[in-house]
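Only a single protein chain was left out; the remaining protein chains are all shown in position.
Right, subunit A next:
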């Protein structure tokens, strides 16, 4: 057992184990980060394939390709897989790779639990996806699984869905505890809280949100389980409960959840803009406080998802104003990024292109969110394609663009090879154009009144739906190019220097490229 203690005077480090056991038994934050990232990419492709089914069906009015029942299952699984399997694990993977390197720690604080957090996920999604082959089909009630659709009228596979959400939640909570403990306890001497890189800050706040709301989701699915199988009446008005109670509990989880999917993106984009503008961030402190304010506000805005459900007027007003308040810290961030770029010596490598697109398109998503926050306007927009356009703008060119930016930005550090800049730029422009072709028209058809989650629609929505489908398939194909670029970089390419980017600052750029299997066995000196 003594062999496992690093010898600090010995420059030679243990390399990874050989074969499959490296990945099954690993306690190394870089291995686990890699597992998370590849898993999320696989889920991104599966969830993406489901999106293609949806868009293909909506190419023309009328029923063409799938049965309405199957369409509902695709809608549900697409949402669940992209959120819990795509975006969240990708950010956890980035946290695993980067947080220990950024704070000068030898690894995550609790390495074995780190491995467990990851390996729960493939099993959880196996359970969820296996429901496609069960009697009655997969869950078909939308990713928000509102009762009574998810209780009284649910297919039998809902039980599998419930337990799969339970273990996904356990994985998230363990992962979040690990991140918080690492950040609080493992920083190299000299890295005070207000000297932490912003990605670390964003993940500290994200982890706090995760620990606060994932248990609430677990509570919600537990009550569903009891209602379905054990005769309770939580979401059944006939017994004195209330289906709206489900929506309140769900969105108490759900709103912080959407910030869980965007806060790490704020951290990533801040780093990238700083590097390629070759200027320190305009306002570090205001960025930290803006993120904290957003996190705190996220707990008091949940009911803006349910304005049309028939809440008392006072509640609608409260949730409307609280929601609009979020625009203030978000504005602080956007101006921060813009002023960082102002008079900078900017170059536009692929990560910077994705980061700039993030700032512009995320802002569009934020503005449509403000429109939805206005109660009387929301009565019109609610459950239309306008909502679909809104959250896809914050999630695809928001969260997913930031993940791609992060991959391009840090992959030289991970693999030791530069990615192919020409292909990277091609990937960016294809993604950028197609994402707008896909989602911008959905604003129009939504404002014109097309409801979401239906496999068929009225004739007047035909043209923009066709455009949207063309964009979606182009976006889908572009991501195969992304896969190719990543694989090409892993296999070989121009050797990366240690600093990689001229303007890059931070501890991760001081170690070799590729980063050695164990970094910072002894804490680095930081001023």
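Quick notes on this one:
Assume contacts are C-beta pairs under 8 Å (C-beta built on N, C-alpha and C of every residue); 3 or more make two chains touch, one makes a residue touch a chain; residues count from 1.
Going forward, contacts and distances are computed from a predicted model.
Not shown: a single chain whose UniProt protein name, out of "cytochrome-c oxidase", "PTS sugar transporter subunit IIC", "Flagellar assembly factor FliW" or "KipI family sensor histidine kinase inhibitor", is "cytochrome-c oxidase". For the options A:42, A:56, A:132 or A:170, the residue in contact with the chain missing from this view is A:170. The hidden chain makes contact, of the residues A:83, A:99 or A:120, with A:120.
Among A:252, A:266, A:482 or A:501, only A:252 touches the chain left out of the display. Remark: the residues of subunit A touching the chain excluded from display are 1-6, 8, 14, 17, 21-22, 24-27, 104-107, 109-113, 115-116, 119-120, 123-124, 126-127, 156, 159-160, 162-164, 166-167, 170, 173, 176-178, 180-181, 184-189, 211-216, 218-220, 222-223, 225-226, 229-234, 237-242, 244-245, 248-249, 252, 310, 312, 518, 520, 522-523.
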